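Rest of the complex left out; these chains stay put.
Chain naming follows the written order as A and B, and within any one chain the residues start at number 1.
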Amino acid sequence: MRSVTEYLWFETKTPREFVNITAPVRSIVKGARIQEGLVLVSSMHITSAVYVNDAEPGLLRDISEWADRLAPPEHPYHHHETGESNGHAHLKNLLLGHQVVLPVTRGDLDLGPWEQVYYAEFDGQRRKRVIVKVLGE
Amino acid sequence: MRSVTEYLWFETKTPREFVNITAPVRSIVKGARIQEGLVLVSSMHITSAVYVNDAEPGLLRDISEWADRLAPPEHPYHHHETGESNGHAHLKNLLLGHQVVLPVTRGDLDLGPWEQVYYAEFDGQRRKRVIVKVLGE
């Protein structure tokens, strides 16, 4: 069994940003020289998400607006009594999920035709990390 | 380490369908001759979901209606400006999740008493795939 662990760093310029990370994840997988295995792609922060879906720009707006409808930023969250203002971002991490596990087959990501891996930042403008861990042989 | 990769194909007769895939996944696991490991079951499409829950028919209707309340088909999604009409199905993929990782113990799926694996199609009537990848020893 082989394993390779790398970290992707983000410091978005705006509070909210959707970053397509398919290419860097694929590049880590190819560099790992693992033919068959799994790769975990997981946000190490609880106010951003990692998910798989389409790269269509209209859909990215839909996902962002949908997350706002289900977890509105302006809601008076108890969490804000600590001085924080990012309650909604915690809930969006839970709504969209903070991680995915992708299959590695014949040395490459084994994705469907429209599957793209996204890092969704909901409380940005600070340094944050995603762990990419490949396991296999 | 051993690994086995198979694909389940679906072409549902209706746009929406909930398919219990516990038996085919179990059969792949048993055929893999892996005693201890993990199996990834992941939709390769971004308008269908893979989740674990109960097989009770009333609950299946509840899940479908709940997903419609949280991601209504008739909403004017930006994604529809591309000519698509399946915006809601993308959001349901995110709501229910597109994958599960199941434990393999003593050569079999290690599930709780009511855990069943479901493929939930929200934009069907076309050929779609689920990857089943078993890793272990």
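Methods note: a residue touches a chain if its C-beta (ideal position, glycine included) is under 8 Å from a C-beta of that chain, and two chains touch if they have at least 3 such contacts.
Values in this document were obtained by computation on a predicted structure and should not be read as measured data.
This structure file defines a homomeric complex of 3 copies, of which 2 are shown in place.
Rule of thumb we're sticking to: only the chains that are shown with their structure count from here on.
Chain geometry summary: the mean Cα position of subunit A and that of subunit B are 20 Å apart. Listing the residues of subunit B that touch subunit A in their complex gives 1, 3, 5, 38, 40, 42-46, 70-71, 77-82, 87, 90-91, 93-95, 97-99, 101, 129, 131, 133, 135. Against subunit B, in their complex, subunit A makes its touches with residues 1, 36-38, 51-54, 56-59, 61-63, 66, 70, 95-97, 100-103, 105, 110-115, 135-137.
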